[in-house]
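Every protein chain but one is kept in place in this view of the complex.
Coming up: chain A.
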Amino acid sequence: MGAGVEATSEETRARFERAKTSLERAPARTTRPNAAFVAPGERIPGVEHGDFLRGHGTRAIATASTTDETEETLVATTAGVVERVNKLVSVRALKSRYVPETGDVVLGKVTNVSGKRWILDINARQNGVLQLSAVHLPGNVQRRRNDVDELNMRTLYAEGDIVSSEVQSVYSDGAAALHTRSLKYGRLKRGQLVRVTANLVRRLPQHFHRLEMDEFHDSVATGTHDVEILLGCNGYIWVGAPSAATAPRETELRREPNDAIDDLNEAYGDKVPLPQRENISRVALAVRALAELFLPISPPAVMDVFKVSKEWGVAVQDMLGQGFLTRILEREVDKRVEAYEQGK
């Protein structure tokens, strides 16, 4: 790469298309085997005789019937998955903005600091709101509700900062109220943000992970090359050097609860050593490669792509090339077939 125009020869393209087709035909690795995909204009299966309530992403059309009375059926208006709640039928789009739900872990970028609150871009239809009353001050000091307190807001989170938080509640108009009242949440440093479609990140019991890299390095101190990955439900994914967000238990014990998230970083200084930086880039590119192929993003999946890219000797900057993506697709097909064979 970098040297010439990347060959988009018929051969590579054909191989990529072939891998995509075989993935479509591979046994699905889903918990809902009868989930139906629909394209815009396609009739939604299993909806008959007007026995439905029309939800988002659908449109009712009259169909020709044998009798005089017209019958209605539903067609999809977006490409997505059919969802049913009793009689309500809706189509959830494959690519959409994030829809906040209470308790979701989200990452946001501070766009504005206004009186008593921060405004965060969280990839939703509306900006997220982080109230000054919804954060813990460093050192767990009690907040004094005065003007000085509001004036000092920027020392906590300033414009452009990336903040991990949780959705506290959702307003009636769909906007999210966030909070960072936990040791895990706060300003993120020493890492990079990867933006993907929100639907690729599933809601998991644990969204903050530390990927261990010891097997790839023969360093004296273990864990010095580790990479942490914070999966925001809104499709913002943080890949960086380990911080308090993913600190092991013993470190946590030494710390005062509700300390600022930064002071573990301070111990390292703000610098990131080069080998670790390369790991971070590789993990970030693994996330982007998965997103490019529209495969779900989970820590094991990311780690798997990371490992094979190292095994195959693929340079970090070539990880979005069609050659590597094709091999990842083919591997995914093999894995699904294997899982299916074992399940039988």
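General remarks:
Note that in this section contacts are C-beta pairs under 8 Å (C-beta built on N, C-alpha and C of every residue); 3 or more make two chains touch, one makes a residue touch a chain; residues count from 1.
Assume contacts and distances are computed from a predicted model.
Hidden from the displayed complex is a chain whose UniProt protein name, among "Ubiquitin-related modifier 1 homolog", "ER membrane protein complex subunit 1", "Ribosomal RNA-processing protein 42" or "Trafficking protein particle complex subunit 2-like protein", is "Ribosomal RNA-processing protein 42". The chain omitted from view is touched by exactly one of A:R187, A:H207 or A:H225, namely A:R187.
Touch with the chain omitted from the figure is made, among A:G57, A:P100, A:G128 or A:G240, by A:G240. Within the complete assembly, A:L285 is the residue of A:V106, A:L156 or A:L285 that touches the hidden chain. When the missing chain is restored to the complex, the residue among A:K271, A:K310 or A:K335 that touches it is A:K271.
The chain not shown here touches chain A at positions 1-6, 8, 109-110, 158, 160-162, 187-193, 240, 270-272, 274, 277-278, 281-282, 284-285, 315-321.
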